[in-house]
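Sharing a structure below in structure tokens format, with a few things to ask.
Missing here is one protein chain; the remaining ones are kept as they sit in the complex.
Chain IDs A, B, C and D follow the sequence of writing; residue 1 opens each chain.
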Amino acid sequence: MSMAAKKGAKRRRRKMWSSHRPPMYAPPGTLVVDPTAAKPTIRVISYGPDHYLDRSVTDPGDLLPLLHQHSVTWVNVDGLGDLETIKRLGEIFGLHKLAQEDVLNVGQRPKVDEYDTYLFIVARMLDRPHDHHGDPRNDHRLGTEQLSMFVGKDFVLTFQEWPGDCLDAIRMRAKEKRGRVRDAGADYLAYAILDAVIDEYFPVIESYGDLLEQLEDEALVRPRPGTGTRVHKIKRDLLVLRRAMWPLREAVNVLQRGTSSLITAETRLYVRDAYDHCVQILDLVEIYRELCTGLLEMYMTSISHRLNEVMRLLTIISTIFIPLTFIAGVYGMNFKNQPEFNTRFGYPIVLLVMAAIGITMMVFFYRKGWLGRQENALDIDEGDEQESPKDEPLRGNGHPAR
Amino acid sequence: MSMAAKKGAKRRRRKMWSSHRPPMYAPPGTLVVDPTAAKPTIRVISYGPDHYLDRSVTDPGDLLPLLHQHSVTWVNVDGLGDLETIKRLGEIFGLHKLAQEDVLNVGQRPKVDEYDTYLFIVARMLDRPHDHHGDPRNDHRLGTEQLSMFVGKDFVLTFQEWPGDCLDAIRMRAKEKRGRVRDAGADYLAYAILDAVIDEYFPVIESYGDLLEQLEDEALVRPRPGTGTRVHKIKRDLLVLRRAMWPLREAVNVLQRGTSSLITAETRLYVRDAYDHCVQILDLVEIYRELCTGLLEMYMTSISHRLNEVMRLLTIISTIFIPLTFIAGVYGMNFKNQPEFNTRFGYPIVLLVMAAIGITMMVFFYRKGWLGRQENALDIDEGDEQESPKDEPLRGNGHPAR
Amino acid sequence: MSMAAKKGAKRRRRKMWSSHRPPMYAPPGTLVVDPTAAKPTIRVISYGPDHYLDRSVTDPGDLLPLLHQHSVTWVNVDGLGDLETIKRLGEIFGLHKLAQEDVLNVGQRPKVDEYDTYLFIVARMLDRPHDHHGDPRNDHRLGTEQLSMFVGKDFVLTFQEWPGDCLDAIRMRAKEKRGRVRDAGADYLAYAILDAVIDEYFPVIESYGDLLEQLEDEALVRPRPGTGTRVHKIKRDLLVLRRAMWPLREAVNVLQRGTSSLITAETRLYVRDAYDHCVQILDLVEIYRELCTGLLEMYMTSISHRLNEVMRLLTIISTIFIPLTFIAGVYGMNFKNQPEFNTRFGYPIVLLVMAAIGITMMVFFYRKGWLGRQENALDIDEGDEQESPKDEPLRGNGHPAR
Amino acid sequence: MSMAAKKGAKRRRRKMWSSHRPPMYAPPGTLVVDPTAAKPTIRVISYGPDHYLDRSVTDPGDLLPLLHQHSVTWVNVDGLGDLETIKRLGEIFGLHKLAQEDVLNVGQRPKVDEYDTYLFIVARMLDRPHDHHGDPRNDHRLGTEQLSMFVGKDFVLTFQEWPGDCLDAIRMRAKEKRGRVRDAGADYLAYAILDAVIDEYFPVIESYGDLLEQLEDEALVRPRPGTGTRVHKIKRDLLVLRRAMWPLREAVNVLQRGTSSLITAETRLYVRDAYDHCVQILDLVEIYRELCTGLLEMYMTSISHRLNEVMRLLTIISTIFIPLTFIAGVYGMNFKNQPEFNTRFGYPIVLLVMAAIGITMMVFFYRKGWLGRQENALDIDEGDEQESPKDEPLRGNGHPAR
Partner (left out) sequence: MSMAAKKGAKRRRRKMWSSHRPPMYAPPGTLVVDPTAAKPTIRVISYGPDHYLDRSVTDPGDLLPLLHQHSVTWVNVDGLGDLETIKRLGEIFGLHKLAQEDVLNVGQRPKVDEYDTYLFIVARMLDRPHDHHGDPRNDHRLGTEQLSMFVGKDFVLTFQEWPGDCLDAIRMRAKEKRGRVRDAGADYLAYAILDAVIDEYFPVIESYGDLLEQLEDEALVRPRPGTGTRVHKIKRDLLVLRRAMWPLREAVNVLQRGTSSLITAETRLYVRDAYDHCVQILDLVEIYRELCTGLLEMYMTSISHRLNEVMRLLTIISTIFIPLTFIAGVYGMNFKNQPEFNTRFGYPIVLLVMAAIGITMMVFFYRKGWLGRQENALDIDEGDEQESPKDEPLRGNGHPAR
């Protein structure tokens, strides 16, 4: 990947959703290349039960002798930065202009479009946490990358925005003849690619689950200013996940239930499995979104509690000392004939009165429960007044040793 | 259960949803065992109207002579920690690789998959409150355990994550020939197992109902800091219940309405009953979730009320004493010619003025209703100004004697 | 009703939803009686166009000569406390075990189950406000009672949890031959019973409407601490109403659209009318729930307003007097050579300066609009700065004379 | 309209939804008159392409010679206060008891019921703003009035609760032979009546739109205490509109798509137009409801901002003067040997120290941005620290001159 492409990639990462669209007012089906896109590199993998061939190609024309030789030919294009390459591939495989336009205008929702001799499938790959900035623990937002796939009788043609993907395992399995991939057709390869894309969502979503668990402990036991911000960021990333997965589930469902003759019955069984995975991911996304909402509520509650705590302290101090200061002020007046000044025990009596007032106030506040061990406003006071286990059913946040 | 398995179990309990997935990039249908999983133990119960046999088996091969002898053979496997056992069972019963993968990758949503000669059913059992940590009253989260079930013409094969389940009553009924189980086929046994799993949800959900009732009294009558936390925890556990029950309802509906010839018409009548139970449970979950939301609202209201109460006290004290202190300050000044100092009644007059100001303020606050019996801000003041029953329709929280 | 039964009833009233379930692990279809349930009393009403017979029966066996004599036989059972009676009735009418179980396990959702020769209908009657504790104005929660009904070709068999119901008007109409009931069949009687149950919801829901109207005035004009609590209680009761009515609407819809030959076309017309009533009730429930939410919002707003008002007072007092007190403090210092002390007009000048500061502050606050007639923070200040009617479109809460 | 009827009308206006139901326990189809209802007056308009006749009738029997003479006979009844009239009309037109009951029990939801020879349509007319109290700008709530309509082959029979309606334009068009009404049949007349009812919603809903626009400016620029109350009232009235229009849309859809032979294909085209209007109205209702929610949020934000502003002022004053007052207090102590008292520059030095502290505090608060022009907490401060237009993308509420 060239430096320029890398920089383009970085600039894009800030966006929730990479996108490129042709200039407005261009006729539909116009192909326009994003100038910041990476230059395409083409890799062909052609295999049958007994053959396996893996070759890099620079000129799309070099593909022609390789096609239709073995049971499946998989052409993968990394980078959408050269119009000629895309157009040439469109001619070779007979692709519709509108589908080609969708390949270039990254930012498509996942979908399946049926054409006469091929299926056009769009999916979105997550930025891979281990080699990009997708780690949810730092400030970078979760990004997605468009995968466009054409599935024909004996070929699969995939387009990706950037080099590097989650499909090496499939290439390995094809090369080493593990799993069903070498014996099955192009439809199974397409399924395998989709399945790999979907499986990438699991570790990401689980990392959010772990984060939420930590944040829940934090929000309940020791809420801090940044808790809300972090929950908000997770919520935003979950929106990205949902936006990518929801239509993908629909697309996979179309593949499973659809009538296209390009998908065999045996492969449909596998597609059903991929559909289950999509449903599971969406399920988790929805649950985590609800957890986020609950955490924000708890957090707001905790802020309010802390305000109460602060105000209680201020009120206690003020209520005790303001009257006392007033008394001191009275005896600081300079009237000639304030009779108390000359009495013998005037001073100690006033001091005693002040002490009495102060102590009365303290008792009053203690009775109200304003004094005591309520440091952490969300702690359940496990005072001695609660003996009956019936009244204290949920022992709050006594996570023993953290 | 070995110590290691127990520890694994404990570690897992912290998760809302036990789960295990194969390494990414493995081909679909790859079977990989969770190293922390319990070692499998196999128990065979084979029965017909006139026979009953209950045996523990260590080698799956020992099953072969027992199969197809009686009208129903129920093979139950506790623990998923040994790959060979699972694979061997898969061969004996002719199970699809994808279904076997789902058995091992616990964390599946409940579902029904139809295969040619058997049904594959996934359900989730609640951690049993009486022998595990599932008691909603302590800190442990509500957990679920995956039950995988294969139902064929004359066999039922069940897989559980851990030893111990809620199915002993079915074994008892089969042994003692109570109920319909001995006379009916494998489909009825499968129904009976599902019904037992579903019935386990009722006591758990009812315990949340009781908790909510207590918390409602608490939130209305004497709100405490921990109330919000407890409601939040119930809400979170209700999410777990809903996540487990919602797809189970769909699965049971598929069994009831489906076209599989493995389920007889008579059994479908029973499945309809189980479906009703699922709907009832979801109904309660939704109602309890709405109650939780209402309680949190009440709780926030009560926090705000308390802040008001605190601030009112501070304001009353400040508003009364700050002006008085100012007056005292004026006469504490040391000007040579402050004429009041030398008058005869200067001091008592100033004292009287101060008293007058103080009393005026008190009357003002009393008139505003800031003074009085409003200790608990949520109590309905049943003062004397409300005589007309029309104005006081709902006698608030007069729970007589608590 | 015996004392014991009454006490049981009372204990149950606290629950939102009466319920009883058999011991877990019992085989499906097991009949178990709730020991706190009332003992059953049986009443038979048998009629045709020309006959009418109303008899109490203690032994179910006594029913046999009465059945199939007239065009309709209505057997009503109050109390589910005796297993033998229920079982015997099940035999006489040929009821399925699962349906019998549902009769005993009160707490069912309303539903219609079709069996070969009869329909099984479950509905929920509201606790009758006039003879029980259901009056929404006191503290008792709104409760419901299960009505189980079997409708055959020439019989209706109803089970209720407690004596006393809303069906006397039907009995009267049958006896006095008013309305269509004597001329129509068992299906019309079943409709009439459902219609009576549904009609009981109207006065209850309207009483909540009246309450909400009062609470709205209260929340807008003179919000009080208990307002929130009362709205919360109404919301909770509306949940009960919705939980009972929502599935009942579905059940009535099944009766209306269903294909059962037990319901004649003419009766379906009446069932459509009952369906309209269900929809109307649910409509009101939803509207009242939205009103509740709106009221709670208004109430929270009003609490915040009051806090603002309190804080404004505190701030005004503090901001005026704290600087003045400081000035007094400065001249209360005891430095030997504070030159002001010895000037002639030092004291009056300081007093004038203080007055000037105080008045400036007051003017400042008046300009900010903090002083004035904003006693009730929610009142629309109809001050003189608003003349244009365009700016003051909704004259707020000027209920003229209350 | 008699005085009594008028008073009844007034009493009802307070309700969101006029309603009357028969005594509970009456048999279905019982006709009971609301004693406060207006006495009926009957007006017959009979027309064909060449005839037009408009007559008031007191005895329903007088209708008989007028029916079936011309292509359409429209009988309109204002007031439901006389049982005999209603019953007699029911006989003349052969109306089902249940439909008659719905006519009397005002408070029905809009609906279309098909009977053998006629359609029964219920719609709800808005209280007309120009002749009743429906003006949204005063305190009266928005009310609705039930319009019941029977449409047969050559007649339309309408019942209204009170005299005065929005149908005079139709009468005019029929009389003056404008539009299609004279040439078309009863179905077109029914459509025209429905269309007139629906069109009445537009000006009302638009007046709410104008109100919301004003309230938005108010909430953003100069929020006042009553803003929340007014938004709440609009929200409540929108609920009434939605409750009346939602089922009406469904009813109109039934007319458009339905199979009744009473509606001709040409009229269906017009009904589709009415359906579009219903959808538009509901669309606006939903948008305005969302706007209300947004406004309440803004309003709450503004209240919180003002509290912040108040507290900031208090804090600034207190933080500056409390330490100063303490220093003054120190030098107000009366110790014999406070050395500072006798120094020459003690007093000016202390004054300088005080001034230094005060100025430091002011600078501190200025730096924090607490001092400045933030009078209106929601104004966007267009201070000098923001030069880059990138940072200030939305110039807030600078409505130039209002």
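One rule holds in what follows: a contact is a pair of C-beta atoms (placed from the backbone, for glycine too) under 8 Å apart; a residue touches a chain by one contact, two chains touch by 3 or more.
All values reported here derive from a predicted model rather than from experimental measurement.
**Q** Among the chains present in the display, which ones are touched by the chain that isn't there?
**A** Hidden chain contacts in the full assembly come out as A, D.
**Q** Of D:Val151, D:Ala190 or D:Leu220, which sits in contact with the chain we cannot see?
**A** Hidden-chain contact among the options goes to D:Leu220.
**Q** Hey, which of D:Asp82, D:Glu250 or D:Asp273 is the one touching the hidden chain?
**A** D:Asp273
**Q** Tell me which of D:Val181, D:Ile263 or D:Met354 is the one touching the absent chain.
**A** Final answer for the missing-chain contact: D:Val181.
**Q** Go through subunit D and note every residue touching the omitted chain.
**A** These residues touch the chain not displayed: 166, 168-170, 172-173, 178-181, 191-192, 195-196, 199-200, 202-203, 206, 209, 213, 216, 220, 269-270, 272-273, 276, 279-280, 283, 287, 290-291, 294, 297-298, 300-301, 304-305, 307-308, 311-312, 314-315, 318-319, 322-323, 325-326, 329-330, 332-339, 374, 377-381, 390-391, 393-399.
**Q** If the missing chain were put back, which residues of subunit A would it touch?
**A** On the side of subunit A, residues 14, 16, 19, 21, 24-30, 96, 98, 101-102, 107-109, 111, 113, 137, 139, 211, 214-215, 218, 222, 224-230, 232-233, 235-236, 239, 243, 296, 299-300, 303-304, 306-307, 310-311, 313-314, 317-318, 321-322, 324-325, 328-329, 331-334, 338, 340-342, 344, 346-347, 350-351, 354 touch the unshown chain.
By our rule, only the chains that are shown with their structure count from here on.
**Q** Going only through chains that touch each other, how many steps at minimum separate subunit A from subunit D?
**A** Shortest path length, in steps: 3.
**Q** As a multiple of 5 degrees, what angle does the CA superposition of subunit C onto its copy subunit D give?
**A** The best-fit rotation has an angle of 70 degrees.
**Q** If I list every residue number at the interface of subunit B and subunit C, are over half of them used by both copies, so same, or under half, so different?
**A** The interface is built from different residue numbers on each side, given that under half of them are used by both copies.
**Q** Using mean C-alpha positions as chain centres, tell me how far subunit A is from subunit C in Å, no decimals.
**A** Each chain reduced to its C-alpha mean, subunit A and subunit C end up 41 Å apart.
**Q** Would you kindly tell me how far, in whole Å, the mean C-alpha position of subunit C lies from that of subunit B?
**A** Using C-alpha averages as centres, the distance is 25 Å.
**Q** Mind pulling the residue numbers of subunit D that touch at least two other chains?
**A** Residue numbers touching two or more other chains: 332.
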